[in-house]
Structure formats: structure tokens, C-alpha cells
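Working notes, beginning with the structure itself.
Only one protein chain is missing; all other protein chains are in place.
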Amino acid sequence: MFDTALTAGDLWFMMKGAGVTLAITFFAVVGGTLMGVTFGVIRSHVSPWLTLPLVFVLDIFRSVPLLIQLILANAFQAIAGLQISPFTTSCIVLALYTSAYCTEIVRGAIDAVPPVTRRAARSLGLTWGQDMTQVVFPMALRVGLPSWIGLTLGVMKDSALVMWLGIIELLKSSQIIITRLQEPMLILLIAGAIYFALSFPIARLGGHLERKWQEND
Amino acid sequence: MFEYTFQWRQAFRALPQMLEGALVTMQISLLSMVLGITIAVLLAVGRNSKSIWLRAPATTWVEVARNTPALFQIYMAHFGLGSFGIYLSPFVALLAGITFNNAGYLCETFRGALRAIPDTQMRAGRSLGMGPAKAFRLIIAPQMFRIAFLPTTNQMVWAILMTSLGVTVGMNTDLTGVTQALNSRTFRTFELFALAGVIYYCIAKAVMLGARLLAWRLFRY
Partner (left out) sequence: MIEIENVHKSFGALKVLKGIDLTVAKGEVVSVIGGSGSGKSTLLTCINGLEPIDSGRIKVDGIEVHARGTDINKLRQRIGIVFQQFNAFPHLTVLENVTLAPRKVKGMGRAEAEEIAVKQLNHVGLGDKIKVYPGRLSGGQQQRMAIARALAMSPAYMLFDEVTSALDPQLVGEVLDTLKLLAEGGMTMICVTHEMGFARDVSDRVAYFESGVMAEIGPPEQIFGEAKNEATRKFLSSVR
């Protein structure tokens, strides 16, 4: 198994794949978080009946396999003749997918801020905007950040599915090398180690923050 | 733009085949949950054990399951084991991958649930003359089951969604696999996968609804 035909060039190919994984994750998480915060604030401030359509649509992204979402989006852009690249399509789908989860995290975090605290802030003469930026967001951040870190890592792992649209990210690049070298275990172990190295330290950080902030409460 | 005629009738003609695929999807997810829960309990015992020989493998399993993509785990079962001359069929590889993933996540769910039960409950049971095993079975386990119930049903939905990954290792009998097989004959990608998406959505909702009803029946307190 250690007598391998794997070259530095192959490893570089995989690293480039990992770069694509990170790029897609970055765009998806940035886009998804912006949407998620917006939707989350709306969810926690507007009556449940009015937000029902939003809730329904977001729920679809959490109840249909991501792979099918990607296939549908790609088929749709082809049908509509939009000429959107698979990379952009993937980023959009993953961003919407992220926003669906992020909305729930944001809403939960905002709802975790006790109403009395908010009333206290308003009674001091703070405007709604000041209350949100000075009191609610800083408090909600502590509640939501650990889950948000988990979501980000989840999106990075789920981004492996974009290979179905022909994008050569980390796992697809490994598969290409496997097909050529026929050394599946070794190459997959390297791919797994890269994923693990990207995910594990951040996951530990998230767990650490969660424990630390819970102790203070 | 939109010089395309949607042909939904063709998709609907495929519905019986797709529903059969949905049954296979349910079968795999249920099996992976039963196996996953069983292994998760063992992993939880291992992770809480004092022996490094039990703790290290259990911890490794959990961390790998949680820090690598599910698709990677399925690839490991399907392609990776080939290095050792073990060739799993797509069905078994998919089942093994999802079970591996489920067990890792559920282990942490169960451990969290155990931590949430105060030590005094065990004490109260022991003080009534119960041995440790009996107190665990009658007092701790039912409470743990309740706390872990909702996260476990969420994992079940995850398992259902994960079965769609089987198509990447050549699975052609589950819902996504059947849909892809039809797609490669008819090229009605959008219609077929939209229908598949609706079926997945309905299954996911049905599972959640069923779980709610079950929880309402089981947990009256």
C-alpha cells in the first residue's frame, strides 16, 4: 500500500480540488448567512402567519436531498437558457440551502434573548435599531455562533455533492486519481485527512466556545 | 428563453417505479437507523469508558463520522475497501456508509442526553434498592430516550436524504437511483427529479409527523 504511484503532481491536483471545495463553501456560507440573518430577523419579528410562505419555502431546502436540488437547479438553468456555469449554480443552491438552516439558527438565537432585557434596553431610550445592534445581536451571537460554525462545516462537507455537476472539488479530484492509479484506500485516506484537517480544529473551537459561554450563563 | 415543453405526463407514468424506489429508500434508511442506534449506544459506552482501548476507537469513529462528508464515507465503503479485495455492492456500501455516519452523530446525541439527566436520579433509584443496571433501565434510559427522541428523528430524516448519495456509487434501485436510470433513457431531467424531490419531501414530512404523533403518545409528561 505504501509502494505507490502517487506523485506530487497528483497531490497538487487534490489540493486544487480542496481549494475549489473551500471557494464554494465560502460563497455559499457568505450568501447563505446574509440571507439567513435577514430571514431570521423577519421570522422573529413578524407574525408567524405572515411568514408562513417563507417558512414553507425554506423548509423545502431542508427536506429534499441536496443532490436533487443541485440536479434540478442545473436542469432548470439549462431549460431557461440562462448559461450559468455549474460553479455558480452550485454556489447559489448551496447558499439557499445554507440560508434555510441559518434562518432557524438566527431566529432561535434572537428568541433566546429575554424579552425583559429588550424592554430594559428600550426603556433606556434606545431605538429599535440600537436595541438590535447594541443588545440583541451581541447576545444572540453567543447563542448562535456555535451552531453557525457547525453549519459552515456541514456545508463544506455537503459541498462534495457538486461533483455531480462536473465540478472537480476535493472528492472528485480524488476519484479521478483513483480511476487512474487504482489505489483507492490510500487516496481516499488522503482526501479524508484533508477534510478532517479542515473541519476538526474548527469543530473543536465551536465546541469550546459553546462550553465556555454556557458556563458564564 | 423557455423554448422547452415540460412533459409532466411522462414523469407521472414513471411514478409507480419511483414509488418502488422510495420503498427501497425507506428500507435503507430504517436499517441504517436501527444499526446506527445500536452501534451508537456501544460507542457512547466506549467513549465514556475509562479504558483507552475502548475510548480511542470509539472517539476516532465519532470524529471521523462527524468531520468528513457522508459521501466520502460511502466512497470508503465502496471504493476504499477495494484495496483490501473487499467489494461491497452499492446497496451494502450505501448502507454501511450511512450507518457509519448515523452511529457517529447519534453517539453524541445519546451522550448529551445522558449528561442532561441529573446524577441524583441514579442516586434516588439506588436508594430504593435497585442495582445500577436496574436503575439505568427503569429510570435513566426512559428519560434519555425522551431527550434523544427529537434529535434521533432528525437523524432519521438525514438518513433518508443521505440515501440519495447511493447513485454516485451505482445504486439504481432507490428513489434517486431509479430516477437517474429513467433520466438516462428519457432525458426528462427536470420533470423526473422534481417529482422525486416531491416524494422525498413527502417522506420527510411523514416521518416528522409520525415522530410527533409517537412522541405525543409516548411522552405524556
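Letters A and B mark the chains in the order given here, with residues in each chain numbered from 1 onward.
The working rule: contacts are C-beta pairs under 8 Å (C-beta built on N, C-alpha and C of every residue); 3 or more make two chains touch, one makes a residue touch a chain.
Nothing here was measured: the structure is a model prediction, and the numbers come from that model.
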Chains in view that touch the one left out, judged over the entire complex: B
Which of B:7, B:49, B:121 or B:184 contacts the chain that the document leaves out: B:121
Residue among B:17, B:143, B:172 or B:186 touching the omitted chain: B:143
Interface with the unshown chain - residue positions in chain B: 118, 120-121, 123-131, 134, 138-139, 142-143, 146, 219-221
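Methods note: only the chains that are shown with their structure count from here on.
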Euclidean distance of C-alpha centroids - chain A vs chain B, Å: 20
For the chain B and chain A complex, residues of the former touching the latter: 1-4, 63-64, 66-72, 75-76, 79-84, 157, 161-165, 167-168, 176, 189-190, 193-194, 196-197, 200-201, 204-205
In the complex, chain A residues that touch chain B: 1, 60, 63-69, 71-72, 75-76, 79-82, 153, 157-158, 160-161, 163-164, 171, 175, 178, 183-186, 188-189, 191-192, 195-196, 199-200, 203
